[in-house]
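Every protein chain except one is present and positioned as in the full complex.
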Amino acid sequence: MRLTLARHPVTDIRFETATRLEGTSLFVDVEELRRNILEDDSLRNVDFETVCPGENCRAAPVFDIIEPRAKEAGGSQDFPGILGSPVTAGMGTTHLLAGAAVTVLGERAAGGSGGAIGRVLEMSGPAAGGSPYSSLNHLIVIPHARSGIPNHAVQKAYRVAGLKASVYLARAALSQRPASIETFDPVGPTEKGHEGLPRVAYVGQIFSRQRKPEVDEQILYGANTDGMLPVLLHPDEWLDGALVPSYYSSLGGAETYFYQNHPVITELYWRHHARELNFVGTVATIAGSDNEDRDRNCRAAASLVKWVLNAEAAVLTKYGGGVPHADMAETARLLEGMGVRTAVMVSDMSRDRRVESALLFNFPEVNAIVYCGGNGTRWNAPQVERVITGSPEAGEALAGLREIGAYNVAGVANQQGASRLRAVVY
Amino acid sequence: MRVVHYLNQFFGGVGGEERAGMRLEEREGAAGPGRLLEQLLGGNAKIVKTLVCGDNYAVEHQDEVIASVLKKVQEAKAELFIAGPCFEAGRYGMISGALCSAVQSELAIPVVTAMAGENPGADLYREALYIIDSGPSSAKMRDVLVKMAELAKKLVAREEIGLPGEEGYLRRGLIRDEFVEQTAAKRLVDMVMAKVTGGPFESEMVPTSFEPIPMPPAVKDLSKARVMLITDGGLVPKGNPDRIEGSAATRWGAYSIEGLDDLKGDDYEISHGGYDPRFVQEDPDRLVPLDAMREMEREGKIGKLHNEFLSTSGLANPLSNTRRIGREMAEKVKKEGIDAVILTST
Partner (left out) sequence: MVQITSALPIAKMVGSNRVVLGHGIVHVAGDASLSFQEEKELRRNLVLDALKALQSAEKE
């Protein structure tokens, strides 16, 4: 399995009569895209907007952000398990529009820790500098669900609409010459050529059982993860559409964009290529629903890392708040006990910004901790020229915005590793 | 820049332990280590007053000394207040910390002090103040004064203060956010590589250690013991009369179970946002096991069940609240002559 990415830079997106990529300008026939998306009869309509990098604009509530990507024939499918059959992702060539994104807005904030406005795409102003999304060209997709449809069906419709838009846009690039092509090195527990280098694995949580997933919530190859045990995945599966975030992510959040551009996996690939380490593989895991579930999952994940990947070191990330935090620490503790050195990425859980209140674990061996911030950072949210929202209610919630917290700005405190906001202890 | 400096009897040049009882005195200009400090502060900095007090007197009359110092600092129109450096001297460290803390909060002017990490004053005040780590030995006086002066200048100029290692102060145990060059992913892989190759690395967070609690001795004779029930599951009488908050609770209550054998769901509600309350609402004994405890009482397994249970909410509650609530509950436990407590936690 060797994934190839063909990159096509995009510097502007415009609505026009025929969808095509000309140089770095993407022209989009929104009528055709609309027809495509409205094949889903859960939706009564869908609106589109375009947003430029740094534009004096904000959009909310963000449901997901996806990089436009489309598979060349002969390889894996686009978003297998959701748009296509659930066959292995990561094979063949994927064309992507670099510098572009599809941002789906919900009609209502998801609730949970995001509050009334949920996550905001902040394109300019003091908060924007902290997010990688403010420097992209966005096609904003605003699906409108039919009334009377249960919430989980609405969310599924949003999900499919965004992914369809992503594939539709990137298909314009299939006939064009890419600006660059990158083929990932072959990696895995039995690969040759990196003997003697530290064998490193990645353990990433993809869901937290603090809530039950919806029966049709599609997360891993379209499955909702309910009842699953940790599973081995090839890194390219994360990068090539096997995974999307669940409907609710708390604290810094996660977007499809950073599964496709997974910061930890990309970094490990880079270091593997530079012959600093041997990237032996990944485990996708879930935070448990109770102590027993935690014990079961943590041990299963640790066993896969030690006995199948034969790793000497592992890096771990979490998905969500306190329970995922504890599960990640427990997995790391077990790994250390098996001789695998670990480093974990935590978010600031203190409420009073005091170190004493901050950690929910205290294992001396789990002593390599990257500390992501966001808990105490707020910015002024200046009036902007353009506000794009999913519904009038969302618009009202956004109108009174004077200040915005780091957890509400998409991309700033990202839990997938893209965040540059560090919580510093002093 | 007008500066007021506080010294103890020894550094103020009055005498040793035998003068530790001296009252607060005022001197014009700099004295003792203040002279060098004034030079190091540079520019137009002038120590306009030096306040000297005996360590014993200060500790025994702390409130009076604080009030006095506040008045004098205000009269002197000081823009900076410095106390110490105290090195290992415990009483000196305590009063310096107390004075700096009071000046900071009452007069809102920058304050700096210095003492060794083990000084009891450090424990109490490190979170509230910037305390330069002086180490125990006064042989390092010059170095310490240099660091104090540098930090003081930054505070007065309202410049950003760097990390403890950079500026030389005792880690305060606080958290702030900063944008850095490298993504969390890069920092994560860097750290594990250092760890697995045996290289040095600095964790961005050090696990906090809770001090071990000495284990209280076992109850000798439970059949004679007075037992109290406490919960952090937020069970309160309907209407939540004490308005205990569901999250980050600052309050707790004591609720009568006199004459009751059983808790009825109709009489109670749950103020705690962190768990599904349905089961406890249906039957509060599932959280506060009154019915089982009454059986124990009847069967003579315990002497007496106290006629109240204590309750608060443990959800997302910072230690700054829970430490206090725990202390207050412990006082009540002692006051009521309780021999043993059963705490039920969600």
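For reference, chains read A and B in written order, and residue numbers begin at 1 within each chain.
Assume contacts are C-beta pairs under 8 Å (C-beta built on N, C-alpha and C of every residue); 3 or more make two chains touch, one makes a residue touch a chain.
These numbers come from a predicted model, not from an experiment.
Novice: Using the touch definition up top, pick the residue from A:Trp238, A:Phe361 or A:Trp379 that touches the left-out chain.
Specialist: A:Phe361
Novice: Spell out, residue by residue, where the missing chain touches chain A.
Specialist: 290-291, 326, 330, 360-362
Novice: Can you name the residues of chain B that touch the chain not displayed here?
Specialist: 210-213, 215-219, 222, 225, 233, 275-280, 282-283, 285-289, 291-293, 295-296, 301-302, 340-346
One rule holds for everything that comes next: only the chains that are shown with their structure count from here on.
Novice: When the C-alpha atoms of chain A and chain B are each averaged to a single point, how far apart are the two points in Å?
Specialist: So the centroids are 39 Å from each other.
Novice: Per the contact definition, I'd like the list of chain B residues that touch chain A in the complex.
Specialist: By the definition above, chain B touches chain A via 127, 161, 163-164, 171-189, 191-197, 201, 203-210, 248, 316-320.
Novice: Would you pull the chain A residues touching chain B in the complex into a rising list?
Specialist: 129-130, 198, 200, 263-264, 266-268, 271, 276-277, 312-315, 317, 341-346, 348, 350-359, 361-364, 366-377, 406, 414, 416-426
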